[in-house]
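All protein chains of the complex are present and in place, except for one that has been dropped.
Residue numbering begins at 1 within each chain, and the chains themselves are lettered A, B and C in the order written.
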Amino acid sequence: MPPHLLTDYLFVLVFLLVGFVFATIPVLLAVLITPRGTGLKKLISYESGMIPIGQAWIQFGVSYYLFALVFLAFDVDVLYLFPALVAYGSFPWRDLIGIFLFVGILSLAIVYAWCKGVFEW
Amino acid sequence: MVERFETPPPVQLGILNQMLDLCRANSLWPMTFGLACCAIEMMAAGASRFDLDRFGAGVFRPSPRQSDVMIVAGTISKKMAPIIVTLYDQMPAPKWVVAMGNCAISGGPFAYEGQYAIVNGADRFLPVDVYVPGCPPRPEALIQGLLELEDQLTGGAKRNYLRRFKRHPGNDQE
Amino acid sequence: MSQNESLAVILESSPQVTQLRRASRENDGFDFSLSIEPKGIPELARMLKDQGFFLEYLTAVDYGQTMELVYSFSKWIEPDRVQAVCPAWPMEAAPSICGVFPAANWQEREVFDMFGLEFKDHPDLKRLLLIQEEGLHPLRKDFVAGPQHSGDVVETEMV
Partner (left out) sequence: MLRKTLTDDTFYLNMGPQHPSTHGVLRLLLRLDGERIVECEPVLGYSHRGHEHMAQTRSYLRFMPNPCRMDYLAGLMYNHAYCLAVERACGIEAPPRAQFIRVICAELNRISSHLLWFGAYLLDLGGFTPFLYAFDDREDVLSILGEITGSRLTYSYCRFGGVARDLTPKFIELTKAFIPKLRVRLKDYDTLVSKNVIFINRTKDVGVITKEQARDYSVTGPNLRACGVPHDQRRCEPYSVYPEIDFEVITADGANGEGDCYDRYLVRMQEMEESLRIVEQALQRLPEGPIRAKGVAQEPAPPPGAYQYCYESARGMLGIYLVSDGSRVPVRMKWRTPSFSNLSILPILLPGTLVADTVAILGSLDLVIPEIDR
């Protein structure tokens, strides 16, 4: 294992460790120093003071799912923009057109969904 | 008196608790929970002239999950009592109750011999910390009630330098 | 007042009206007060609705031994107010006028809630305001608040 590779992996390890510690400290702190409510109805889901009627496992409109799907498409789209930005700059015009092409094709998905009426509630 | 439904925290350091109490005192988030006429005075206290925001208590949270103080403002009817208990249980642990108005303290003008519909006061089923009398109490009275609650938390002006702002003379010698 | 005359004629002609009394608006508040049999109420309501009346309110009055139902109809622009009074308690249940005036739905439920008076063919006659407790009709003269009604009794179970 060549030494410089080792130090790179070391950085990643430290980064992961700090991230993990940074996340768990507030949770741990909250458990340790705050009092705990022991009311009877504490864990019921809040519904303006009443006990919820029926259970949440029901069929409901597909429009929510489609809305989330369209968001997901663009979420993944942003994911691919990251490497493009890192490699940006060797041929500025070519990269700019490449990004516009990529985002343009994906935004056709929005146009299709719009015409199909996904956004009508 | 109803005992508090809370178990103390596992780690209890003196100075840490005082610091936490000072932070909690200066950011008491009340829950919008108006029952009757006192709710209007509570809104007036939260509005522009008697600004509750000066004391960090202006953020009225609709849901009990994000609020610290339950201001019981108005008449508690028998049909409403179980709902108030549910809301109180659903509030996160360091929570306080302010009984605003005579109805929430003792049933007020509606508590008499032949009454069939109301509960005589919030302290029948909730651990009340501060009573704000009045029918309805003026917004200044509610603000004084919240300041009283903050003094209960931080030991008042005597112990805490940050709490030494000017108040009505009666409060200084304790 | 000619408009009132035609109204008076119509009121006399409607069935089941036992007695029509003309009252003055200044010191009584209504123009006509007619006492009617419970059976004639829907017919009277339908007839008044054609004349452009709307149901102001419907309530019951408990005089100790007897109870009576009071209906009040009035108009929008021309100030006419007709009050119909019909004996309720010892007699059998009055028919509901939800079909003619949907506003009566809640008012009849409230009268049932407070006085315990039934209404025939009401869509869903159940309590409107009070907790579900058998026999709790507070506006009756013979109502006495029991120990369970005292202000210190708090049931924290959802009713």
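In this section, a residue touches a chain if its C-beta (ideal position, glycine included) is under 8 Å from a C-beta of that chain, and two chains touch if they have at least 3 such contacts.
Predicted model, so just to flag it, every value in this text is computed and none were measured.
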Inquiry  = Using the touch definition given at the top, which of the shown chains does the missing chain touch?
reply    = A, B, C
Inquiry  = Using the touch definition from the top, which of B:85, B:99, B:118 or B:132 touches the missing chain?
reply    = B:118
Key: subunit B residues touching the omitted chain (full complex)   = 31-37, 39-41, 43-44, 47-49, 62, 74-75, 77, 79-80, 83, 87, 109-110, 112, 114-118, 135-136, 138
Missing-partner contacts on subunit C, residue numbers = 25-30, 33, 49, 54-57, 59, 61-63, 70, 72, 74, 76-79, 81, 83, 101-103, 105-107, 114, 127-131, 138-139, 141
Ask   = What residue numbers in subunit A mark contact with the hidden partner chain?
value = 47-50, 52-61, 63-64, 121
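Throughout what follows, only the chains that are shown with their structure count from here on.
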Query = Distance from the CA centroid of subunit A to that of subunit C, rounded to the nearest Å?
reply = 60
Inquiry  = Using Cα averages as centroids, what's the distance between subunit B and subunit C in whole Å?
reply    = 43
Request  = Averaging only over C-alpha atoms, locate the centres of subunit A and subunit B and give their separation in whole Å.
outcome  = 38
Inquiry  = Touching at least two other chains at once: which residues of subunit B meet that condition?
reply    = 83, 85-86
Per-residue overlap in subunit C, given as positions that touch at least 2 other chains = 158
Ask   = Inside the complex, what are the residues of subunit C that reach subunit B?
value = 130-131, 136, 138, 143-145, 149-152, 154-159
Note = In their shared complex, subunit C is touched by residues of subunit B numbered 78-79, 81-83, 85-86, 107, 111, 113-121, 124-125
Message = For a test of understanding, state which residues of subunit A touch subunit B in their complex under the given definition.
response = 31-42, 44, 46, 49-51
